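Omission of a single protein chain aside, the complex is shown with its protein chains in their original locations.
After this line comes subunit A, so read on.
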Amino acid sequence: MWLSGNEAIALGAWEAGVRVASGYPGTPSTEIMEHLSGYDGVYTEWAPNEKVALEVAIGASFAGGRALATMKHVGLNVAADPLFTAAYTGGRGGLVILTADDPDMHSSQNEQDNRNYALAAKLPMLEPSDPAESRDFLKRAFVLSEQLDTPVLLRITTRIAHVKGVVAGPGERIEAPLAPGVEKHPEKFVMLPAMARRRRLFVEERMMRCRELAENDSDNRIEDGDRRRGFITSGVSYLYVKEAFPEAAVLKLGMCWPLPEQKIREFAASVETLYVVEELDPFLETQIKAMGIICHGKDLIPAIGELNTAIVRRAIDPGRDTAELFEPVVLPPRPPNMCPGCPHRGIFFNLSRLKVFVSGDIGCYTLGFLPPLNALDSTVCMGASIPMAHGMVKAIGDGAHDKVVSVIGDSTFVHSGITGLINSVYNGSAATLIILDNRITAMTGQQPNPASGTSIKGEPAQSLDLEALCRAIGVKHVRVVNPHEVPECRKIIKEEVERDEMSVIIARAPCVLLPELKLRKPVGYYTNIDNCVGCTSCIRLGCPAISWTPFAEGEAEARGYKKSQKGYSQIDEVLCNDCGQCASLCKFNAITRGEPK
């Protein structure tokens, strides 16, 4: 078989007899749950956020079922509260938490190194190097979890999750050892201080046992070789070391926490110069130095961004790479953009025309920041938009209600926006909130969420009524708008921004990437260039389907336009997704809807 790391993990989870898997989407972890939901015998779900996902998994484990929670690196911040105490309780069925880190921030707001969580929460962490190991290590993690009565962290990174490689097949499901059912174990399930104090001792004793295990673990292996340079490495960095220095001796750590101190000491003593090669933080290096061992690490290897073979080779053997590279050519950048027909665009177009601070959030709509819209002024983490707007209004004081607007996607609102809205209402905020309800979690690839009306398997599910929810929270002014009707929306946004009371506008129109929409009959908008006066109203939407053609000297007159006209705009009918925002802005009848000619 040839699988991505995420496909291999889904396979491993099915093989390991996982009963319950819960996760929240987040690049690069998302496809694990998507693939796992296709296997029989595993209950899978999208949770509203990572904390809920982990709590679901803890419950399943307490009931004796093997359980998996999946999330991206920042998701573990959200789930950190249950994580740190589940470290005390352990479970009954094996409990594995998958964290997918994103060095280089391909699709993330930071590049934290989640190995630090293993140390801080006192949990074992396994770290595979490729898809084949991802599957094996996941199965191993369940055994370890039950053997030591501990949750186990499995850490992957983008270049494991989204790398495809050869994996032995086919798989076979082994039912987990325990039969699920209710059992009461207050001494380990009820973390009141008296019990927690006893479990605290257990945790230390457990980590001692885990350390002993690590010493003899075959996944912590020494690969013999030239001992002039010795490498300690783990995860994807191992691959770069093997390619840059194929002849060298390597200690590959499959378990990156706790560390096999004896094995490390022996390896260090057997090589002339020791190098610790790891992406991001000096996690191994700090521990190895604390053992009193001299080594190179972040003095040579960058602590920021991804590594690759060339970076590792040049850092350690600068004389070897001499080939000159072709110089880069300066080109217009090509940043990601909202799709043609994206409902978010109309809202940001309107916001760009108002003098407000737009307190933003995370999702496709974060792209409202980019030119020509430039209509998003802050992004910190999921859910932050609403409390941050509230904080700004309180800091500014009287008359601030029309200076700040917050925007949040439907999935993000359900993830962690609701409590913020409760706070704003409870504490008397008056900053307008716009919920960009495109019915789906678009950024990560169209996963359904509790407001979508479907489950992870695409089956019908209860759909959260956002209007009713906002009213129940105490918002008196809740309005639903169609974001594609741009001028109409502008009127409503203005009214609500000026209102000196909390209000919510729900901008509702489905994401254009939803399969139902992609399959519909190809109707779209086209331009009647004869009518175009070059006012650029439509161009300022920044839609990828609309482009501007400038006139050459004298061309405008020659073609029968006003002398002063600078050019015209045109719609690419293949790209157009039929939203009509441009037509709603055109005052010159230059944009019409119809079937493509």
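In the analysis below, a contact is a pair of C-beta atoms (placed from the backbone, for glycine too) under 8 Å apart; a residue touches a chain by one contact, two chains touch by 3 or more; residues count from 1.
By our rule, contacts and distances are computed from a predicted model.
Peer 1: Looking at UniProt, which of "Pyrroloquinoline quinone biosynthesis peptide chaperone PqqD", "Sporulation initiation inhibitor Soj", "Indolepyruvate ferredoxin oxidoreductase beta subunit" or "ABC transporter permease" names the chain that isn't shown?
Peer 2: So the chain that does not appear here would be "Indolepyruvate ferredoxin oxidoreductase beta subunit", according to UniProt.
Peer 1: Which of A:Lys51, A:Arg159, A:Arg206 or A:Arg439 touches the chain that is not shown?
Peer 2: A:Arg159
Peer 1: Which of A:Val18, A:Val52, A:Ile293 or A:Cys339 sits in contact with the chain that's absent?
Peer 2: Final answer for the missing-chain contact: A:Cys339.
Peer 1: So which of A:Leu123, A:Leu239 or A:Cys586 would be touching the chain we can't see?
Peer 2: Candidates A:Leu123, A:Leu239 or A:Cys586; residue touching the omitted chain: A:Leu239.
Peer 1: At which residues does subunit A meet the chain that is not included here?
Peer 2: Spelled out for subunit A, the touching residues are 2, 27-28, 30-31, 106-107, 130, 158-159, 162-166, 236, 239-240, 242-243, 246, 306, 308-310, 323, 325-329, 331-339, 364, 367, 370-372, 443-445, 536, 539-540, 542, 544, 546-548, 550, 567, 574.
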